[in-house]
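The complex appears here without one of its protein chains, the remainder shown in place.
The block that comes next holds chain A.
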Amino acid sequence: MASSCSQALRHHVCKSSRLLRVHLQKSWTNRSFEGAVCVSSSFALNSAADQQPAVSSPEEIVIPKKKTWSKEAVLQALASTVKRDPTASDYRFQDDPYLTPKTSSEFKLFSLSQESGRNAAKYFINTYPKYFQKDYAQPHIPCLMPDTLEAQIEEVSEAALIERIGMRKVKAAVDLYDQLLQAGTSVSLDVTNQLLDLICFYGDHDPAQENVPEQRNEETEDVQDEPQAKKGRAAKASDLLKATWKEKNNAERIFALLSEPNKHSYSALIRGMVKYGAYSKAFSTYTDLLNSRLKADMHMFNALITAAPEVKEKYNEKWELIVDLLKQMAEQKVRPNLLTLNAVLKALRRCGTVGKSQAFPVISEMKALSIDLSLASYTHLLAIFYKPGAPIQGQTDILQEVMNEVSGKSFTPQDPDDAQFFITAMRICLDTKDMEQAYRVHELLGVGENWRLLGNDFQQNIYYARFFSLLCMMENIDVMLKWYRDLVPSVYYPSSNVMRDLLQALDTDNRLDLIPQIWKDIKQLGHANRQNLVEELLTLMAREKHNQEVQESFAECALDIKKIYDTGDRGKVLLNWTAGSLSDLISVLLAAHRRQDAWDMLKLFKTHNRVPSEELLNKFLMCVKEGGEVNQAVELVQISAGFCLPGTPKLIQRVQQEFELTEQQRKMLSDLEIQSFNSE
């Protein structure tokens, strides 16, 4: 009732406004005759009125056009006001503070769990649709309802075939098609083409079964989850290896059955052949197409261009083949699109030096056809000029040129390779040590929706690792730390190698006093069990003398590190003491005048079968002397003698000279002296 009433009301309003507009227009035309300006459309009314204020009267009303907002417009406006919070973790983890990831492995685990939970729910809904039929939502929400996975139409008919094609059941569709033919029913060309599409797309294999949980996970699993994704990728790769284009498969058989295959049929066949590696076969099919006086379509050419580098050996021949294909495209009046351009550029990546000379003409050609380049085009361009591992020979300009082109633009994803741009560009920045361009790349990432093109979590990690390594290498420590605070750990969990880079950067810029802070981060990032990282940290702390305050904090940090050594994870020892790490730790403690702690540490040499250096013992003796602990000094000598260190006699001598010893201690020392003399 209410709705119908408002309906009627709106109808009325519309009507009256239309009347009003008609009236206005009429009056305007009258007036415009006076002003000798004829503006026919009421849309231009406003501007014309502005130009001629003398003519227009004050009561003129311009009814604004009805504006239809897209349903996301409000939310988009709101979302644009939200900036990234460098102290918060990723949005998907914000529901539960307990599940805030602190290390990269936790990040993987949590995001993976979330996704797999979703998948499990979907799996149950789709497997048992009868329990999920109650539709609470009004209006109806289709995506919440279970998908129908079983074919509904049982009889042998074209409709049933269409249904099976829609459900992507390759085997069932092929069987049904055969049954239809046997029964003498002809299937329309369109449906046959759809069937061909289906068979060629899946390479004459059923797609991974939707209702088998493991495989389903692989297929629909979010690519965010790196280990899972790797597994998935491996599985897919092996699938592809298995699923090569077979001689006389169903697609070819059905194609042969067609009396008059059209462009679409050829297109499906060629694309399938290219997708499943039957490259030369694709070209011969293309020749067949030309012989039957048909024209190719764009998708066919795109597929053939992709296949071109596979069928020729030499760089020149590859390129000639591509040019030939492009010429045929032009002849057949097929307009290339962005994917054509990207296919050509991708093929040029495998054409060596020819690629370098031809890449820009290709791009100019496409620009002349007013095809806007996507990030994938630039990715290919960069890959043509900068081969990974190859020496960089004055090609910096290319990255710079590319950045000049793309800076400040917002890109929409148009090609699956678009997501490679940022990591490629950052790799080049890292290789050429070009901080300036790296900043530009990073700036571009912040424009518009470009962040989506950074790709999945795995790629994000690579990108930030490269960026951050470059920062460690090239930037001064303050700028670097600013970035560090900004990126870690809200978007990036550095690996232990990157943390070592960071330590080295601290060392270069003489900011070793920050080490205790960094140690806290290392602990949080889960790198406290990395032996070489911890040892490097200890070495850096022990190497130089700092002021008292810094030494104190170092000592605290050192004791903290000691705890890591002591507490194994469930009985498993995480870190092994080495002579170096022990003596570094003791030096740090001694520098902070923590004699007692250091003394405890010294005993660890014995328990872990390590031998202290003479230098360390000398240092220790100095410290003991400052404290005037005679007993400790003697004990130190005993320890030294226990290790049979060659420096023991000297040590004994020092103790004898520098300390006031009791008779007993003197005796003991002289005994030790004799002992060590004998042992030598």
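Here is the rule we go by: a residue touches a chain if its C-beta (ideal position, glycine included) is under 8 Å from a C-beta of that chain, and two chains touch if they have at least 3 such contacts; residues count from 1.
Everything below uses one rule, namely that contacts and distances are computed from a predicted model.
Think of the chain that is not pictured: of "ER membrane protein complex subunit 4", "Small ribosomal subunit protein mS31", "dolichyl-diphosphooligosaccharide--protein glycotransferase" or "G protein subunit beta 5", UniProt labels it "Small ribosomal subunit protein mS31". Only one of the listed residues, A:Glu401, A:Glu614 or A:Glu629, touches the absent chain: A:Glu401. The chain that is not drawn here is touched, among residues A:Met273, A:Ile363, A:Ala425 or A:Val441, by A:Ile363. If you put the hidden chain back, the residue from A:Val187, A:Leu304, A:Leu453 or A:Leu540 that touches it is A:Leu453.
Of A:Leu112, A:Leu326, A:Met601 or A:Ala633, it is A:Leu326 that touches the chain left out of the display.
Although one chain is hidden here, its contacts on chain A can still be listed: residues 1-8, 11, 69, 71-76, 78-79, 82, 84, 90-92, 138-144, 168, 190, 194, 197-198, 201, 223-224, 264, 271, 297, 299, 323, 326-327, 329-330, 333-336, 360-365, 367-370, 393-398, 400-401, 404-405, 413-419, 432, 434, 436, 451-456, 460.
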